[in-house]
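Here you go, one structure.
All protein chains but one are shown at their positions in the complex.
What follows is chain A.
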Amino acid sequence: MGKTSKDKRDIYYRLAKEEGWRARSAFKLLQINEEYNIFDGVLRAVDLCAAPGSWSQVLTKKLRKNTDNADEVKIVAVDLQAMASLPGVKQIQGDITKVSTANEIIKEFEGLKADLVVCDGAPDVTGLHDIDEYIQSQLLLAALNITTHVLKTGGVFVAKIFRGKDVTLLYSQLKLFFEFVTVSKPRSSRNSSIEAFVICQNYNPPPDYVPTMVNPLLDHKYCDFNQFTGTNRFIVPFNACGDLSAYDSDTSYPLLLEGQDSYEYKEPVQGPIDPPYKEILDKTKAIQINKV
């Protein structure tokens, strides 16, 4: 297939390259902001599961607008994978489910609190929905746990969530910590995708809550099997976000977009990093199974 076919298939992939974002995910955060103004007055933010870094790019751009003094802006980006550096972004390479990583983040803020925590973490999917949903929920809960240490009261937490069969259990957990919880799907997420984002506003932990990293937060469980099927107890309002006139990620657009008179193919902003098992890939390539 030609190299333009991905441009044709995925409008946001193409736009990301044209606008200089490292990943198409940038549009998701931008569209969430269009609806919820999550960057209002924000100077300190944590970007969990940040690689390759398009959310950090968005944060840098937006937070700098909130002050005349760029030094006041503090962004900490965390990921398992290394990512190319970004000016003004402090990077930590680590697993967000680990205590040591959380401590590093807390240390970075030197006792101050963050105004905003975002998390775009997603596991490598296995193809078994329940496992993928479980692992994803653990990333979200780990992010929430870190949030309870670093987020100021009244702060905002935005995280990717898989709307699978037990998502209401996560909603009920989030509702314990935030006054407003809504779930939103940016127009740049595909209709067929299970992902959405929870926007949790006004951080307000239960009065007796003591943040701890030792016992990870576990998700809730159904009180009984009657709750398992039946009317949902925890209803979280859904919203689509992003301007109505925004491009739609499911729609196939011609290469020549409306209002444009030329199209030029652009290389990706950040070339793909080596696949994690590059040497192994090479090894398995060499296997001639039929030679056994």
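Here, contacts are C-beta pairs under 8 Å (C-beta built on N, C-alpha and C of every residue); 3 or more make two chains touch, one makes a residue touch a chain; residues count from 1.
One rule holds in what follows: contacts and distances are computed from a predicted model.
Undergrad: Would you mind picking the UniProt name of the chain not drawn here, from "Terpenoid cyclases/Protein prenyltransferase", "Rab5-like GTPase", "Protein farnesyltransferase subunit beta" or "tRNA (34-2'-O)-methyltransferase regulator WDR6"?
TA: Missing chain, per its UniProt entry: "tRNA (34-2'-O)-methyltransferase regulator WDR6".
Undergrad: Determine which one of A:R9, A:K107 or A:K152 touches the chain that has been left out.
TA: Touching the chain that is not displayed is residue A:R9.
Undergrad: Looking at the whole complex, which of A:P87, A:G111, A:G127 or A:P207 touches the chain that is not displayed?
TA: A:G127
Undergrad: Could you tell me which of A:G111, A:P206 or A:G230 touches the chain that is not displayed?
TA: A:G230
Undergrad: On chain A, what residues meet the omitted chain?
TA: The missing chain touches chain A at positions 1-5, 8-9, 95, 97-98, 124, 127-130, 134-135, 138, 163-165, 167-168, 171, 185, 191, 194, 215-216, 218, 221-222, 225, 228-232, 235, 237-240, 244, 248, 250-256, 261-265, 276-277, 280, 283-284, 287, 289-292.
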